[in-house]
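The structure's right below; bear with me while I get my questions together.
Only a single protein chain was left out; the remaining protein chains are all shown in position.
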Amino acid sequence: MEKRYGNLIVELACQLIAPFILLFGLYVIFHGHHSPGGGFQGGAILAAMAILLRLSLGMELTSRIFSPRLMPAFAAAGLLIFAGVGVAAIFGGGNFLDYGAIPVQGVSEPSLHHNGILLAELGIALSVFGVMLSIFDTLIRDK
Amino acid sequence: MAKLLSHWPYLLILVLMALGLYGVLSKHNLMKKVIGLNIFQSSIILFFISISAKWGATVPVIDPELDATDPSLYANPLPHVLMLTAIVVMVATLGVALSIIVLIYRRYHSLDEREILERMRQE
Partner (left out) sequence: MKPVMVIVTLMFAGVMSYLMMSLPPFGDPSAPANQHISPYYIENTIEDTDTPNIVTSILADYRGYDTFGETLVIFTAGLGCFLLLRRHSDGKTIR
């Protein structure tokens, strides 16, 4: 799995389908308020896209896009986004993760909840993506 | 018999659960034990999802055109949430289990439980 798969049809098919999987993953994350979906599912779909590229194109080419060194940082960044939304609510005088208390002027409370959920889902998706891909990378690197 | 007609999904889940337990108990390969553990976990996830089902209910997404918030129209969303997180945690813990198996193989050059125990005694 460190090398390319070496078959033209497989490599081309995976390259062709990857952008659509990426788009679908982003749709699942950002449309998670109105249809089945959300951070966990979208992050898993994005990780599946990256793993498909890793399997077909090899580590050397794909590490330029999704560097294995960056993945733990992605996971930590997602967790920090989630925690940051929670701490922002503390600054507004509410409890941890009480999105209604986030201090933004001129936004009604349900709308604050709506956007807080979106940020939290974004953090979850980033975290799931980073964790899945870093687990995959560490398991295939074994020599 | 009437119980069988109203409880048959639980019976299928029980079969899956017993299969997973048998795999964990009787197989000597660590990899197969992990697979058995995952089958057991899947049966528990299916059990929670089957708890949340209601006859005549739809997915727990409120239809803006319908605009009805009658609880009997929507499936119970709470088990869905719990299992959504449980599935992802299951995958992450599977990763940890696999990396521990890799380490065991590096040290003892075997995945068979009995051989590993034998080599641990020799050291």
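Residue numbering begins at 1 within each chain, and the chains themselves are lettered A and B in the order written.
One rule holds for everything that comes next: a residue touches a chain if its C-beta (ideal position, glycine included) is under 8 Å from a C-beta of that chain, and two chains touch if they have at least 3 such contacts.
Please read these numbers as outputs of a predicted model, since none were measured by experiment.
Taking every chain of the complex into account, the absent chain touches A, B. Annotation: of B:M31, B:I51 or B:L117, B:I51 touches the absent chain (contact as defined above). Residues touching the missing chain, restricted to subunit B, are 3, 6-11, 14-15, 17-18, 21-22, 25-26, 50-57, 60-64, 69-72, 74, 76-81, 84-85, 88-89, 92-93, 95-96, 98-100, 102-103, 106-107 (touch as defined at the top). With the whole complex as reference, residues 32-39, 72, 75-76, 78-79, 82-83, 86, 96-97, 99, 110-111, 113-114, 116-117, 120-121, 123-124, 127-128, 130-132, 134-135, 138-139, 141-142 of subunit A touch the missing chain.
Following the convention adopted for this analysis, only the chains that are shown with their structure count from here on.
Per-chain Cα centroids separate subunit A from subunit B by 24 Å. Remark: subunit A residues 34-36, 38, 40-41, 44, 128, 131-132, 135, 138-139, 142 touch subunit B in the complex. By the touch criterion stated above, subunit B contacts subunit A in their complex at residues 59, 61, 84-85, 87-88, 91-92, 95, 98-99, 102.
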